[in-house]
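I'd like to ask you about the structure that follows.
Only a single protein chain was left out; the remaining protein chains are all shown in position.
On to subunit A.
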Amino acid sequence: MNAKMETSDACDLRFGQVGIACVRVRRPDAAALCDELERRVRSAPQLFSRAAVVLDLSHLLDLPDDGTVDALLEAVRSAGMLPVGLAYGTSETEALATRMGLPLIAKFRAAYEPEHGSVAPPAAAEPVRPAPAASAPAQIAPPAPPALGAQHHEGAVRSGQQVYARDRDLIVTGAIANGAEVIADGNIHVYGSLRGRAMAGAQGDEKVRIYVSDFRAELVAIAGHYRVFEQIPKELEGHPVQCWLDGEKLMIARL
């Protein structure tokens, strides 16, 4: 609105999206974590060496004590990555993050724990923007994480076209032609014929699925595990199907 007038300000405070790797800790074993991450850094140094990462402890049954977290952070550092914060968790995680002197990444902040009945509802439709300096005290809490929802594509995706839904699900209401591609970091739903390619979990999420109401695909992939169809199995062709990952195996079955 008055963006031009603000050019004299010392800085702009903006919320933007930057890609950041998230280390999801499965067991609080610092040595194993270091080994695993070192292997990753060696395999793709240009991608992971000195990469900023956030530590996600939410998959651990109990939050580890401060000493263990210190060891985990040190493990990440010695593997060649730079831990810059914690991600995802309860208010305990937030307290832990404060003790560690690290930020809890705003996007994943524990603002909506189920037991906190009193917190504000997510402002889903609100675009992310810096909170004005003179905001009411009640809004000291960080801005709501953007509820990304799904990306909708109305109508057909024609041969040669590519549709990509970053960080979210993709819903296509038309047909996807031979030689067309739909890609999503989340799930993919196709309410038409899928004759082209569909790739879900493009950032490596193995839990996403692909749902198709009329299956005639050239290729489907989830988190990099793909199947090509030179010949579409008779029991699948033209039927509604879903695709998911079972370990390394890409499964496809009629709905």
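Heads up, the rule we're going with is that a residue touches a chain if its C-beta (ideal position, glycine included) is under 8 Å from a C-beta of that chain, and two chains touch if they have at least 3 such contacts; residues count from 1.
Going forward, contacts and distances are computed from a predicted model.
Missing chain, UniProt protein name: "Septum site-determining protein MinD", from among "NADH-quinone oxidoreductase subunit C", "Septum site-determining protein MinD", "Monovalent cation/H+ antiporter subunit D" or "ABC-type polar-amino-acid transporter".
Annotation: of A:49, A:90 or A:178, A:178 touches the absent chain (contact as defined above).
Considering the whole complex, the residue from A:98, A:159 or A:203 that touches the absent chain is A:159. When you scan A:40, A:153 or A:195 for touch with the missing chain, the hit is A:195. Residues touching the missing chain, restricted to subunit A, are 156-161, 174-175, 177-180, 192-193, 195 (touch as defined at the top).
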